[in-house]
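Below are the structure tokens for one structure; questions will follow.
Only one protein chain is missing from this complex, and each of the others stays in its spot.
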Amino acid sequence: MHNKTIAELGAGLRAGEFSSVELTRHFLKRIDSLDEGLNCYITVTPDVALQAAEAADQRISAGDAGPLTGIPIAQKDIFCTQGVKTSCGSRMLDSFISPYDATVVERLNAAGVVMLGKANMDEFAMGSSNETSFYGPVRNPWDRERVPGGSSGGSAALVAARLAVAATGTDTGGSIRQPAALCGITGLKPTYGRVSRYGMIAFASSLDQGGPMTRSAEDAALMLQAMAGFDPRDSTSAEEPLPDFSAGLNDSLQGLKIGLPKEYFDEGLDAGVAASVEAAIEEYRKLGAEVVEISLPNTHLAVPTYYVVAPAECSSNLSRFDGVRYGYRCEDPKDLEDLYKRSRGEGFGEEVKRRIMIGTYALSAGYYDAYYLKAQKIRHLISDDFKAAFEQVDVVLGPSTPTTAFGLGEKADDPVTMYLNDIYTIAANLAGLPGMSVPVEPVEGMPVGLQLIGNYFDEAKLLNVAHKLQQVTDWHKLAPEGC
Amino acid sequence: MQWETVIGLEVHAQLATKSKIFSGASTAYGAAPNTQACNVDLAFPGVLPVLNREAVNCALKFGVAVGAEIGKRSVFARKNYFYPDLPKGYQISQFELPIVGKGELTVELESGESKVIGITRAHLEEDAGKSLHEDFHGLSGIDLNRAGTPLLEIVSEPDMRSIKEAVAYARKIHQLVVYLGICDGNMQEGSFRVDANLSIRPYGQEAFGTRTELKNINSFRFLERALNYELERQIDVVEGGGRIVQETRLYDADKDETRSMRSKEEANDYRYFPDPDLLPVEIDESLLEQIRDEMPELPTAKLQRFIQTYALGEKEANALTASRPLADYFEAVVNAGGETKIAANWVTMELGGALNKAGLNLANSPVSPEQMGGLLKRIADKTISGKIAKQVFEAIWNGEGDADTVIKAKGLKQITDTGAMEPIVDEIIANNPKQVEQFRAGKEKLLGFFVGQVMKATRGKANPEQVNELLLKKLKA
């Protein structure tokens, strides 16, 4: 049952082959027996889940079911869920029971999903390995001594380990695509503004974007359909028409122009990963696509630019965590300054502190122009690279990450090396473009992700391109051993 | 040495919107603590700001009224600092690109002259909550109802050269924002707050002296007193051989002094940057056109019109145009038939006095402009005398109906028929032979005695002019 896709399970539910309650119990049992070793969930919510499953069963028998009704999923613990702890992977919010729902949560609930629990993540989404979580690292289900990637590491690992059918994730610099790649699942970061940020705890407001993490492009289309759309509560939400993301999944790729940025196939790329990506490119040629080399000349500046913009925004976004209205508050503060300093010093972990400090420095008097303003200018150049590329091609294709999953603890002490792991994913966030990671042939038993980047609001094209590959290959169907 | 005073003011006007600048919580004053602070105002994780259209319109009205350059594209920025009444750890304000740019305001001074004061800019921002300093076992309590209330910060050029000018400018801005309907102007409730920058320099010197900033002054009287104190303090410091330190000082109204809050050295590094949760505000020409079309008549124009149209003196016109409701009331009275001079007098003196005494204002005046007009019409057509009119006014105030109803019910119509008056006059002359003799002997001020007697006999209803005329005729006969 747990190997079925959303479409298959939906058909089974509607045909009465099994109920949502049965399906939910099945997944809760799997979580019970398998999650201890993986640590994918921060909070499991059996009561909430079974209640939702019962309601879903009623909707199904009333003939009022949509494609997601009764489907068990996990919410990344960055999305506020009313009445349920929303920790964002931080000690700071260990006591935070959200008094409201995020728009994404509200929409998925309205579609009838069953939330099994809240997925582990890097603290405040700052990390590429899930090792910065206050709740401990998530282990990669393909090899438990390796990281699942991050920050949506819990979401990626639990989808790969079949501990839910799908999950939500968020992506600020690759936080959906990189863990999707390292765990062998399909992850989509939509165009900035496509999915509401309301209730999604902010890391870097001009980069953050929520999206689906699933086992196939087909499932991603169904999830995105429910998650996306204009939201008046988010000023940066785009008033773009919402297409039917499933409608064009099977469109022919004949004549599709795929661009391979030469900078994405540089010496930094692992040879095994390169070979897997090449194999996928070969499939696209067979499907009738035309593959051309392009250049994104400012690629090498994406990581440096990102590590100014993201920390600057985060340093300000995280100022609200002050121990006054909610969240962690230090014991016996001796004065106001002590309350702030110790609550924040004790409530935040190392990586979060590093980024708050970098951001604070970059915005401080005398440094603003050299760092923040400069980064915003280079952001423009990076964006222009893509603008030029999309005048020539329909999709940009490359690897999602330079290597397969690295070992737990391997990069934890070296922030800069860790940051460089996101070298291929960050540019799409800076430009605001949609990006997707799709599993291709594993290397030495470890998953590899192929990245597709599309033009603004062209998620349907990305899903179509990903789906066609998944029609002719089985890489996305591989499951880790014991799952 | 003779010192020249240089003053610039920053006014914070709370905008009269129903909801907050970035959330749908109410801005009503005086609610129970923290009942009007929603999740956005409280800065819960994940919440986002959405800009209130009315706040933008208010800023544009002000911009148009002071002839300012309007930012076609303005940007919200975050001002980062930690304070318990600031839930996000930053205030959403405007920094590089404010919505209202350079403008100016003409201020009429007591001397009768007027002076143009430059307005540097006006920008939108959110208000903070309040720290309550009652003692909670050594702790402070925070009420965040006010957090997120829209403010327009109006920054002047350092163009004022005396405390009188500064107060006149502050009053003029106050009058303007209330006229425009963008601020209720209630200073006691903190709807209109003033920060003042003051420095001194020797006359003739071009360079400005070091300034100090006086924060959060919430009455014009305090503004004057705070500036007076600070001016004297600065002169004392400089003449005593000291130097002025650039700092923020707080005016303590109880002690009538200013004291240092923090000096520039330890001032915050606010780390301004464009708020990524908000996009640039774009103002198109059609919106500006609409604002211009809907612009009410401004105080100065109204004053000129009152002088010309109603043939009023400058002082009367000034009093009547001091506020828009008063000016509107006056015009409604005139429309209802009140003669302008009499109307000016009755509206400012009689009605104003009565309202004041009863603790009411024009909006809840028991006497409508129509009733007032009806009353003044009866004075003009001599149906009643000015003295009887006060009696009628009181009856209208007490809800006994309009002027005509009251006059009829109480039989207050003036006696203008000399035929009816003659026997009364004759009787009084006959009953007071001694006084008649004295009058005829030259003690002419006794005329008042006779008039009084006639008025008494007619219960005030006799037309005083006619009584005079008739008495003189008979006494001198």
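A and B label the chains in the order they appear, each numbered from 1.
Following the convention adopted for this analysis, a contact is a pair of C-beta atoms (placed from the backbone, for glycine too) under 8 Å apart; a residue touches a chain by one contact, two chains touch by 3 or more.
The definition used in the following text is that contacts and distances are computed from a predicted model.
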| item | value |
| --- | --- |
| Omitted chain, identified by the protein name its UniProt record gives, among "Histidine kinase", "Substrate-binding domain-containing protein", "Aspartyl/glutamyl-tRNA(Asn/Gln) amidotransferase subunit C" or "Carbohydrate ABC transporter membrane protein 1 (CUT1 family)" | "Aspartyl/glutamyl-tRNA(Asn/Gln) amidotransferase subunit C" |
| Displayed partners of the chain not shown (whole complex) | A, B |
| Of A:F79, A:Y264 or A:F348, the one touching the omitted chain in the full complex | A:F348 |
| Contact partner of the left-out chain, one of B:I70, B:A122, B:I200 or B:L278 | B:L278 |
| Options A:T186, A:S315 or A:T425, residue touching the unrepresented chain | A:S315 |
| Chain B, residues in touch with the chain not shown (by the definition above) | 17-19, 23-26, 32-39, 42, 44, 50-56, 75-76, 82-85, 131-133, 136, 138-144, 250, 261, 269, 271, 274, 276, 278-282 |
| Those residues of chain A which, in the complete complex, touch the missing chain | 95-97, 99, 192-193, 206-207, 232, 235-236, 238-239, 298, 300-301, 303-305, 307-308, 315, 319, 322-327, 329, 333-342, 344-346, 348, 350, 353-354, 356-358, 360-361, 364, 371, 373-381, 383, 415-416, 419, 430-433, 456 |
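The definition used in the following text is that only the chains that are shown with their structure count from here on.
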| item | value |
| --- | --- |
| Cα-centroid distance, chain A relative to chain B, in whole angstrom | 57 |
| Residue ranges of chain B touching chain A (in the complex, touch as defined) | 39, 42-51, 78, 80, 82, 84, 87-90, 142, 269, 271-273, 276-279 |
| Residues of chain A that touch chain B when the two form their complex | 79-80, 86, 88, 93, 96, 98-100, 102, 197-202, 204-206, 232-236, 312-313, 315-316, 318-322, 324-326, 336, 340, 360, 363-365, 368, 372 |
